[in-house]
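Before any comments, here is the structure.
Complex shown without one protein chain; remaining protein chains in place.
Entry: chain A
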């Protein structure tokens, strides 16, 4: 049996642990530190929060770490009545590390300040009695009484106040000339968040003269306002007034509104740039335009709807007409897409954020819109305010749909090609059986290899021929019919059978054989190209080897000449003239000859072996030459098998046929 009390204790301990974990969460730490700090200093929690974030940034430390430190310190130090934020944190934290803002301040008031320093009020400043000062705000600080507080301490106190203020404030002190007139102003304190229009921070402008850093202010309306406030002790607001900065990288001219309060013998002033709100609005509008977006806001409590300019554009509606009522905008949704929309509404009802894409009909056109909706809910989870962002994604959707269509067409095309390929493959097997082993012909050993195209649909019209010619000679040939598929395979079959028949019955001369094949192919389509396609052309090389003498005679029809490798050196044989087959009705071909020696290797090939889309033909040929050089450099028992094993085709789109031959040594024939 378990002790019920122990179970209870266990649950308590568990709760405590969970609480401790939650309390050490960075955001919770910051919130607690801000709350405690606000309580101690009497400022708003938001101000304390902002102050801690700023301080952390200044000290280059993670904010939650600083918050934890402040929290621990404040919990140690008992409350001492209300004090400035900075002073409180200062007093609580044991010591400072890292760069601190005050460390960059001059240790004593800058020399320029001394002429303006009290002990006494300015000689010609008759007024500014304490009663004229506002009773609250910065002037509630220790006043200018000659002996009330040393001037330096007073400025320090103002600085602490400025530290705590969220807005941009600076304290300026007048400088008087010999006649008692104000000659200039010096910046005596600046809130840490102050950044002037030239991008200078508070620390950079501290201690400097107005005429020196903001010369365009001198003698202007702001300058006048300062003098007046010094004279009558009344706060003033000037503006909007145009201000031109003399500094580099500053906007040419901006509109400012300046507020000024008398503080002691000096002036506290803040300013607002008028273009800031406009800039923000412009940025939003630009974002909407760039992204084809718009947003809407539904205040469910007040029953109000707001639309941004972008949303009016998507719905092509006049902004003057106001937002579309909900029912009307729903009626624009295409009926097929209503389920999508309904599903989104249900998800929203369950408290989920919605992200749905559907179509609407606007002005006779269909638009694809993506809608992202989220809500602000009350404690019971009931939405109070709903925010929606709509994006017109028509362009994207349209291209996606078109892509799907094209893909479907492509698949259909591939199905047809696959069927064709199968047929072509069978035809090729029937017409052109490839011997696996080298074949021995009179005086010559021959090996052939067919390297099919990588893609199934690319079976082409490459062919070879190797057979005795009938007069003791051997006829070798390799050819390539342009194109792929059934037509190419059929043309290949015609050419190959014709060559075999002609070489036995009509002629054994390579040139005359090619002329005959050309006539055959040209006459093959007397009425023009089949199926409206490109007419069939082909290339071929035909060679005749006479074993008794080792003489090799060859002719070519638009085809690369054979390669001859001898003792580690390979050459491309001469190119007797002759155009490709099927192009000219009366093409003529000529022959050239050479003599082969034992140990030589002859290679006939089709261009898939060397032809590459990104390389020159020379570059494609180089690796083939290198293999041939290597194979024939030293005598080897199986040079042909070695050669065929090492050759790879350059163009994976094209099939390749290679035929290698070498003279048989005496007694070698099987």
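Basically, a contact is a pair of C-beta atoms (placed from the backbone, for glycine too) under 8 Å apart; a residue touches a chain by one contact, two chains touch by 3 or more; residues count from 1.
Definition applied: contacts and distances are computed from a predicted model.
Participant: Determine which name in "Trehalose transport system permease protein SugB", "Peptide ABC transporter ATP-binding protein", "Anti-sigma factor antagonist" or "Sulfane dehydrogenase subunit SoxC" the UniProt entry assigns to the undisplayed chain of the complex.
Facilitator: The UniProt record for the chain left out of view names it "Anti-sigma factor antagonist".
Participant: Can you work out which residue in A:26, A:577 or A:598 touches the chain that's missing from view?
Facilitator: Only one listed residue reaches the unshown chain, and that is A:577.
Participant: Using the definition of touch stated at the top, determine which of A:557, A:573 or A:603 touches the missing chain.
Facilitator: Counting the whole complex, the residue in contact with the absent chain is A:557.
Participant: Even though one chain is hidden, which residues of chain A still touch it in the full complex?
Facilitator: Residues of chain A in touch with the missing chain: 480-484, 529, 532-537, 539, 557-560, 575, 577-580, 582-584, 587, 607, 611, 613-614, 616-617, 651, 653-654.
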